[in-house]
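The next block holds one structure in the form of structure tokens; read it before the comments.
Shown here: the complex without one of its protein chains, the others still in place.
The letters A and B name the chains in turn, as written, and every chain counts its residues from 1.
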Amino acid sequence: MLELRGVSKVYGGGPTAVHALRDVGLAVAAGELVAVMGPSGSGKSTLLTIGGSLEDATTGQVVVGGAVLQGMSKKEKARLRRRAIGFVFQDFNLLAGLTAAENVSMPLELDGTSARAAREVAMTALAQLGIEDRAGHFPDDLSGGERQRVAIARAVVGERRLVLADEPTGALDSVNSEAVMRLLREISRRGAAVVVVTHDAQLASWADRVVFLRDGRLVDQTAAPSGPESLLASGPRPPA
Amino acid sequence: MSVRHALLALLSEGPKYGLQLRQEFEARTGEVWPLNVGQVYTTLQRLERDGLVVSEDGEDGPQKGYSITADGARALTDWLQTPSADAQPPRDELLIKVLVAVQVPGVDLHDVIQVHRRHLIELMQRYTAVKADAPEDDVALALVVDAELFRIDAAVRWLDSADARLRRAPRAAAGRPAAPARKAPVGRLGAVSR
Partner (left out) sequence: MSGSGPGRRAVLRWAWRMFRREWRQQALLLAMVTVAVAVAVAGASMAVNAASKAEDQFGNAGGMVHLQPRDAASATATVAAARQRFGTVEVIGHSAVAVPGSALPLDVRAQDPAGVFGSPLLALRSGRYPERAGEVALTDGPADLLAARVGDRVVLGRVERTVVGRVENPGDLNDEFALVPAAEAATADSLTLLINPDDRAGPVADGAGGSSGINFGIMVAPDDEKVVVALVLVATTLAMALVGLVAAAGFVVVAQRRQRQLGLLAAIGATSRHLRLVMLANGAIVGAVAALVGAAIGIAGWVVATPAVETAAAHRIDRLDVPWALIAECLAIAVLACTAAAWWPARTMARLPVMSALSGRPARPSPVHRSLGVALVLGAAGAGAIVAARPTSDRARPLVLIAGVLAMVAGVVFASPAAIRVLRVPAGRLPFAARLALRDLVRYQARAAAALAAITLVLGISVATVVVAKAGEYRGDEGNLSNHQLVVRVGDPRTAPDPNLSQAERARLDAAAATVTAVIGRATVFTLDAAMRPTVAGDARDREPISVVMPVDQGFRWRAFPAIATPELLRRYGIDPATIASDTELLTSLDGDVMLLDIGTRPDPATARSLVQRVDLPTYSAAPNSLVTEEAMGRHGWVAARAGWLVESPSPLTKDQVAKARAAAAAGGLTVETRSGQDGLATLRTVATGVGGLLALAIVAMTIGLIRSEGVRDMRTLTATGASAGARRTVTAGTAGALAVLGVVLSTAAAYAALLAAYHADLSELARPPVGHLAALALGLPALATGAAWLLAGREPATFARQALD
């Protein structure tokens, strides 16, 4: 669903140039939940914004759902974001002045769906996340957890196949964080490719695969997950 | 959490048969705490010996009924209220390995740390998968898994901070002869391994 091939990103130029990403290759399949871990400044967020067409890679190729981002016009990228890519940011996700349902239906309406039809789809998305009763509330009146749920609903509404989340639980307590990760996992089980950027190991452990970034390089990733039975072999204790 | 106190907790809900106790124990702690059948019955015998439970008359076995005594209830309450003496830090060996790695020339510390980190996170993934696949209302399981996750998370965070610390002083960590300031960790190493 998302493929980065030899992607590098350099900010600025000359002696002050900052290499945010160096030759990163990453493929995320549909139905897969991938977590990107790394210390601050490792290029995690840049990877996400480049994968989501918000920024251009300096070199390398980014492919979203079979479409190559390089050479796309701003307009085509906007269309891609309306149709294929959903974003969930840390703590600033919703447009003030629009209700939860309107926030969710916004990408559809921007894409030309009539307000009525978009609202129906939005209500379905909210219902799947268990917050249909908050549909008419404005962001100010929602709790942090509810806001993130609305954001996720917007990120997946309209058959979006790629969901990119940047520290989506940053402003939430652990119970709400877990609920958000559970939702993202569900979304991936339903067939979306989900990429979560985080520095929190507990959240990353929800992923099917965890990749580690360091100084803009992809240095390591976890093996394919084994089932729970493997715990019986290794025992309940951390490795000794 | 000991098997002893777990059984007392189960009996505090009401009298139960041996087999029932074993099944409920397994149901509540799940796969993370495998238990053999004998362990349940020997523990029950010890509890009876100490006067914390009483059994119905009859032969030992799955069909024998047990109920908690007043002493048993008090012992359970006391145990619940006693802060757990976490006397064995789980990352001792990890610490020792990293400290040793600092001293060994030619070893990339970040790689060492990353190997451990990946290992720990893979472990966490497995625990989280247990939690994720279980129904959301299975609180007991979630609590058990969370306990493990937080423990491992602490280790991961220590690795992260170690990584950052070593990165900030890469030369010092690369095996220069021990300066006086470096004595402290070594001394602590001795203390830990005591």
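FYI, a residue touches a chain if its C-beta (ideal position, glycine included) is under 8 Å from a C-beta of that chain, and two chains touch if they have at least 3 such contacts.
Remember, it's a predicted structure, so these values are computed and weren't measured experimentally.
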- So which of the visible chains would the left-out chain be touching? A
- Among A:42, A:93 or A:222, which residue is in touch with the absent chain? A:93
- By the document's definition of touch, the residue of A:134, A:154, A:185 or A:209 touching the omitted chain is A:154
- Item | Residues of chain A in contact with the chain not shown | 49, 52, 54-55, 74-75, 78-83, 85-87, 89, 92-98, 102, 105-107, 109-115, 118, 139-140, 154
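We take it that only the chains that are shown with their structure count from here on.
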- Cα centroid separation between chain A and chain B, in whole Å? 33
- Message: Considering only the defined contacts, which chain A positions touch chain B in the complex?
- Response: 37, 39, 182, 185, 199, 201-202, 204-207, 210, 212, 214, 219-223, 225-232, 234, 236-240
- Enumerate the contact residues on chain B facing chain A in the complex. 31-34, 90-91, 93, 110, 114, 117-130, 132-133, 136, 148-153, 155-157, 160, 163-164
